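Shown here: the complex without one of its protein chains, the others still in place.
As written, the chains take the letters A and B, and residue 1 is the first residue of each chain.
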Amino acid sequence: MELALIFISAAIVNNFVLSYFLGICPFVGVSKKISSAVSMGMAVMFVMTITAIVSWLLFHLILVPFKVEILQYVSFILVIASLVQLVEMFIRKISKPLYDTLGIYLPLITTNCAILGLALFAVLKEYSFVESVVFGVGAGAGFTLALVIMAGIREELELANVPKVFQGAGITMIVAGCLALAFMGFAGIT
Amino acid sequence: MKTIVKMIVVLTAISLLSGGLLSSLDSYTAPRIAENRMKQLKAAIAEVLPKYDYYDEFKTKTSVIYVGKLNGVEEPVGLAFKTAGNGFQGKIVMMVGVKPDFSEVIKMRVLEQVETPGLGTKIVVDPSNKENPLWFPEQFEGLILNPAIEVIKNLKPEKDNQIQAIAGATISSQAIANILNEQIAEVKRAYEAR
Partner (left out) sequence: MARKKNKLTYEFLKGIWDENPVLISLLGLCPALAVTNSATNGLAMSLATGFVLLCSSILISLIRKIIPSQVRIAGFIVIIATFVTIADRYLAAFFPAISKDLGPFVPLIVVNCLILGRQEAFSSKNNIGRSMLDSLGMTTGFLFVLVILGAIRELLGSGTVFGLEIMGDWFNPWMVMILPPGAFFTLGILIGIVNLINNKRA
């Protein structure tokens, strides 16, 4: 099943964070607690899926027919910025506590390279509409997976004796390296 | 009211400036970019075909065949076309040149790949083989296509349709053979039915 392969590839084999280096900033910033990691992951997954849909439509129905592909980056990022605004208002209405937990990280999803990266990759790989949507869901799932695993490890690290110079970003990078190494084992599934 | 008007005016001005700047950028760079692509394509074709003076394009449903010809000679010197498929880590794209009767490969060149550095990348060049770093792609020169290409592990191939796999990168090696077998057959069908 082609679609299942696209999903697994985006989520695990070519994990957006650990193989493509997308979404590192929130990866370092939000992965301290499992609960916030899950919330952030879900929000990103949601935005990614909608971005995949809207950017595909935008590219194939407007940019290509009017031969203005050069406006790709400007239009994509504006779409993403607006989507994130909408998601922000949506979450605020539905669950104020969730909104407060995510805090500043919600608007920061706009600058999450994973979202723009997703839109650009889907266009680059010439995916069909359905393939793009599956790609978006898979990438979001992979991002959430990486974030949650990292949060789990960091919660444990709180109790360990990390050398002072590595506390915070340093040890996160090194743990990420180990995770990336582990995920490399998934290569070859497709 | 005044702020809203200001907002709209400023945003529109910025967008217009951006749009204007980018469309002149487009007309300035687009031809150059197309030229670069053409150069790359021509170089790839020249690598996999024997000497030719010009080439015709034959479009099938899924690919383009570049038919290399000499001036004044009806019979083509060879057919070049791209083949692509899944390797170990991602997509592998190759340019392959075959004899006009599809009996054997003239040459193969890998255009794009994202295989494991140091192992799968040996399909392009193998720096660890000091005598002949291009040993893997060179196996395809004159490779017989009927029966289909076979991959042999650990031993030197005996038959003319066999190639030796890269130690530690058998999946990448097999992927190349599979892609070629499948797509050369497809192109053969489309070309011979013309």
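FYI, a residue touches a chain if its C-beta (ideal position, glycine included) is under 8 Å from a C-beta of that chain, and two chains touch if they have at least 3 such contacts.
This is a predicted model, so every value here is computed, not measured.
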Chain A, residues in touch with the chain not shown (by the definition above): 18-25, 28-29, 70-74, 77-78, 81, 108, 110-113, 115-117, 120-121, 124, 163-166, 169-174, 176-178, 180-181, 184
Residue numbers in chain B that touch the chain omitted from display: 3, 6-7, 10-11, 14-15, 17-18, 21-22, 25-26, 28-29, 32-33, 36, 40, 116-118
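In this text, only the chains that are shown with their structure count from here on.
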Between chain B and chain A, distance of the C-alpha-averaged centres to the nearest whole Å: 31
Chain A residues touching chain B - in the complex, by the definition given at the top: 14, 68, 70-71, 74, 187-188, 190
Chain A contact footprint on chain B (complex, rising order): 18-19, 22-23, 25-26, 86, 88-90, 116, 171
